[in-house]
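One structure, pasted below without further comment.
Missing here: one protein chain of the complex. Every other protein chain is in place.
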Amino acid sequence: MSESHRNGKVIRIEVLRYRPEQDEEPFLQAYEVPFSDDMSVLQGLQYIKDWLDGTLSFRWSCRMAICGSCGMMIDGEPRLACKTFLRDFPAGAVRVEALAHFPVERDLVIRMDDFLAKLESIKPWIIPKEQRSIAQGEYLQTPAQLDVYEQFSSCINCLLCYAACPQYGLNPDFVGPGIMALLHRYNADSRDGAAAERMEIAGSEAGVFNCTAVGYCSEVCPKHVDPANAVNQNKTRAAGDYFLRLARPKGGAK
Amino acid sequence: MNTSDPRRPYVRPMAGWWRRNPYFVEYMVHEATALFVAAYALILLVGLLRLAQGESAWNGWLEALRSPLSVIFHLVLLAAISYHCWTWFRIMPKTMPPLVVGGKRLAPGVITACGVAVAAVCSVAVLAAVWGATR
Partner (left out) sequence: MKPAMKRSNAPIFWGLFGAGGMLAALFGPVLVFVTGIAVPLGIILPADAMSWSHMHAFAQHWAGKGLLFVVVALFMWHAMHRIYHSLHDLGVHAASATRFACYGLAVLATLLAAGALLAVGF
């Protein structure tokens, strides 16, 4: 990209770097990046990688806020780098760090093994209440039934809500907001019948009761999912399961 | 840092996390209202114990409530517990299933406003009941 496109504007991008083979701990490194008003923070990082420092590592893919790869702390807030624009930092500087509360693999790349293991554990697919044969036709659903879970299905696994959740930072065993949003997405689906199985996780010591209703997870979600609502609705459900399990012995955790 | 892992992932410390974001500072402030709720519960508990000890003990507790320091402290309690009331209902929409009224989902602001309105009605009812029973 030639310099003439950039109207002479320059922003200072400070990146928290960590190279495990040589650094004992992360450190800030600043880059002077020429930019134009249509450039995202992600494009700023790509400029650094292409022109200034090829060793900088970060994840990205779609550049249009749907793949969920480029989540990072931008001036202390969990944001998607592709959805945040350099023009919105009028002080002429912006600080970029790896997503909070996750171990740093390298530079802006976090380790998400824990999230993936939890994702698998909640069985994030529809487990039908009743199996239907092809001859019996589709599983029908009314618009009202769709409305109950639809927003939760917008999750793109970007992990911003985890970086917004101090309870996950304090106790990484906590299943956390994003997983609970997905768990609720399936539990609340009228076609699904596995809520009792998933209750083993929601009602466990790693489950919903680690949440103290900070609510910031729902503020930072780039897809307007309300994970705090998923977690807290399931507190009521887990409490009901806890107190009613004697009356209704099947289902739920041991 | 996890030294057993050859990839040496770096785990950042959580100390002072709540100072990193104004949202977290507000959270800590509204959680701290619990200290004032506890203080008020203890004041009432002492009152109950004094009541059980007889008339002069009770009157001593009443006298203590009339001291300027006590009145000022109760003004602080009033502010803190009112803030608890506001933050309690502010978070309430996030804690309940969607409420559908007339085919439309109730907006979070409406739910919060209803909560605060119910608290106002309860307050007036208590004042009226106390006034009616003791005048």
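Every chain is named by a letter (A and B) in the order it is written, and numbering of its residues begins at 1.
One rule holds for everything that comes next: a residue touches a chain if its C-beta (ideal position, glycine included) is under 8 Å from a C-beta of that chain, and two chains touch if they have at least 3 such contacts.
None of these values were measured; they are calculated from a predicted model.
Enquirer: Identify the residue among B:Val25, B:Val110 or B:Val130 that touches the chain left out of the display.
Expert: B:Val130
Enquirer: Could you tell me which of A:Pro103, A:Pro177, A:Gly207 or A:Pro227 touches the chain that is not displayed?
Expert: Checking each option in A:Pro103, A:Pro177, A:Gly207 or A:Pro227, the one touching the absent chain turns out to be A:Gly207.
Enquirer: For the full complex, which residue in A:Gln29, A:Ser57, A:Ser121 or A:Ser190 touches the chain that was left out?
Expert: The missing chain is touched by A:Ser121.
Enquirer: For chain A, which residues lie in contact with the unshown chain of the complex?
Expert: Chain A touches the missing chain through residues 114, 117-118, 121, 166, 170, 173, 175, 200-201, 203-207, 209, 212, 235, 238-239, 242-243, 252-254.
Enquirer: May I ask you to list the residues on chain B that touch the chain which is not drawn?
Expert: 14-15, 18, 28, 31-32, 34-35, 37-38, 40-45, 47-49, 51-52, 55, 58-59, 62, 65-66, 70-71, 73-75, 77-78, 81-82, 84-85, 88-89, 115, 118-119, 122-123, 126-127, 130-131, 133-135
Quick note on the criterion: only the chains that are shown with their structure count from here on.
Enquirer: Report the inter-centroid distance (CA atoms only) between chain A and chain B in whole Å.
Expert: Roughly 31 Å, centre to centre.
Enquirer: Using the touch rule from the top, collect the residues of chain A that touch chain B in their complex.
Expert: Per the touch definition, chain A meets chain B at residues 18, 20-21, 25-26, 76-77, 100-101, 103-105, 111, 144, 147-148, 166, 169-170, 212-216, 218-219, 226, 228-229, 232-233, 235-236.
Enquirer: Hey, which residues of chain B end up touching chain A in the complex?
Expert: Residue list for chain B touching chain A: 1-2, 7-12, 14, 17-18, 20-21, 23-24, 27, 31, 91, 93-98, 100, 105.
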